[in-house]
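Selected chains from the complex are presented in situ; the others are not included.
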Amino acid sequence: MSDESRAERESRKTRTGSDGQERPVSDEIETDSDIETAIRENEPALITYITAGDPSLEDTKEYVEALDRGGSDLIELGLPFSEPIAEGPTIQAAINRALDAGTTPEGFFDLVDDLETEAPLLVMTYYNMILQYGDEADVRPFVERAAEAGLSGLIIPDLPAEEADPLREACDEHGLDLVFIVAPTTEGERLETIMSQVSGFAYVQARLGTTGARANVSGATHDSLTRLSEYDVPKAVGFGVSEGDHAAEIIEAGADGVIVGSALVDIIADSEETTEGVDRLEAKAAELKRGARRGAGEAVDAEDVPEPEQP
Amino acid sequence: ATFGDYGGQYVPEALMPALQELEDAYERYVLNNEDGFMDEFRERMRDFGGRPTPLQRADRLSERYDREIYLKREDLVHGGAHKLNNALGQVLLAKYMGKERIIAETGAGQHGTATAMAAAHLDMPCEIYMGRTDINRQRPNVYRMRMNGAAVNPVTAGSGTLKEAINETMRDWATTVETTHYVIGSVVGPHPFPKMVRDFQAVISQEAREQIQDQAGRLPDTVVACAGGGSNTMGTFHEFVPDEDVDLVAVEAGGSSLEIDEEANLAPNSATLSTGTDGVLHGAMTKLLQSGDGQIVESHSVSAGLDYAGVGPELSHLVATDRVTPVSVDDDAALNGFHRLSNLEGIIPALESSHAIGYVEKYTDDLGDLVVVNVSGRGDKDLETVLEETEKRDLEAAPDVEVFEQ
């Protein structure tokens, strides 16, 4: 992100939800990023992921709304790509189901057009999907359409900072965040560079490897959060987070948010009917949000299902 | 990007430090021969790998095609193909870098067996990812890897072939990157792999360029190599790239048709340079076989080793700048090439290499008077396929084998 565009964006003082409505930004948060705002205002934030089109775009719409109701502060929607090299078996399978169901970028955008969630939406996909949208290998048509659909940002797991210039420029132009991932191996000068370019939040990869629900929180998470503590940007931790207790531990370790994907995709895969999935997703989001708040030291009644509130 | 508009490093952030470490090691050891790396590599390729390989005048092909045809005999490299040039280089480099473990993907099993051989030779633990479909149809190569002490990890995702195996190896690498080196099998993947693999394979053209001048007294008019991922192609072309009068012809697998069937998510060919479009796959910007939306399609060729939806980014660049001419021949022509070389020269070529011979047979008039053709590997591995595929067709060059069908 160029300094110029950052300056430009900081001059704005409202944020836009996926419903397209502008919301005022509170005075203490000096950002024009919907995403950063959503995290800062809802700290500890819950960021949820599901794959669009798994098992159909109609179902996805209901599932996203359930996650929104359950307490998600940001929602990542996966746009399926045939070669998901950063994903573990759970999300790979979801992507295959979505592709088998005929999910296309156009269908994806139509879905986003239809969605009205309180939580801002991001698209998570691979770089080739961005490039191929439109007639030639060019990132701009995709970003333009994403902005038009009301998306707030992009996460591209196979796009490191070194290759991100064209996409970042397009995102800047359309006021979208391009979220960077900070890996356990990201250290020293690299870390400096990436953190200086963070847009929205820093996606802290909890462990080496791929996405996927794990039984515990890795030691690398704590190391990473310590390493990142000096940077004043929102930090959300993903890769392997599946339970409320994980969320609590991660928030307690200093994160501003947790990112959960595979655990939710598992629910979708397990549910025999959409309504069952809807209920379980909403409950799971609530559990996770509760865990996060517990980690932040807030008093949380386990019985009380918290509704996310507008500040 | 690395090569004009092509190349780059499109990988998860977790791998970027490893790529930088590799780039550093590549510059020190490969480019600058630090600690005598290249000396040791060359010595081992000589004693273990059997280099140099001959450049052989093909007497009967020369007569048939009425021009001088020379064959670069990479089929004589240990393991039966040029693959070892790269595998041994990378495993040795991993040792110099202090890595403790080797992983690699394999499709038909050629790169996997070469890597397993190199890892055994250099005493490095080694795991090979291979699609379940490929395991089932390339069992002898699986056994060879096991005999060499490598673990073979079946990949069940997707169609269970090369593309999925690469994905899975990248996932392993993203998990174990600190102690593990990923031996990519062709001039593909993120920088510095395409350059490094090319440099290890460039020994083909270094030898061939000297040999043709010794034996024919001048540089060739045309150099022909088959192209899948492109490692034998770049290896065969590299030293000739500055020789502007030398035509460089990359022969791709035309399969059964050059069309893409988007409905079936299938390209019944692997003619990426000829028909592909720009995109990013497995870490690099290059030409790809993909749908309009950007989904990678299943490629197909009778030759498993050419069966890949991408191609090395440097080749995309050399084609874009008109230095390399991409052509393709279909399965039938490749099978004819297989039989032609077997029958006329007593060399049974890999089905990959058979595409280069098939091109020479079919487009003879497009060749100059002095031609070098790379025989990238031997065809023992392909006998069953050739028999099955030959039976379905009426091929001019095929022998009758039915006397043995009892």
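Read from first to last, the chains carry the letters A and B; within each, the first residue is number 1.
Methods note: a contact is a pair of C-beta atoms (placed from the backbone, for glycine too) under 8 Å apart; a residue touches a chain by one contact, two chains touch by 3 or more.
A quick note: this is a predicted structure, and the numbers were derived from the prediction, not measured.
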| item | value |
| --- | --- |
| Stoichiometry of the full complex in this file, by chain label | A x2, B x2 |
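Rule of thumb we're sticking to: only the chains that are shown with their structure count from here on.
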| item | value |
| --- | --- |
| CA centroid of subunit A to CA centroid of subunit B, Å | 39 |
| Sites on subunit A touched by subunit B in the complex | 81-86, 88-89, 92, 96, 99, 104-105, 126-129, 131-133, 137, 157-163, 180-187, 190, 194, 205, 208-210 |
| Of all residues in subunit B, those that touch subunit A in their complex | 8-18, 20, 157-158, 163, 167, 170-171, 174-178, 265, 277-283, 288, 290, 292-296 |
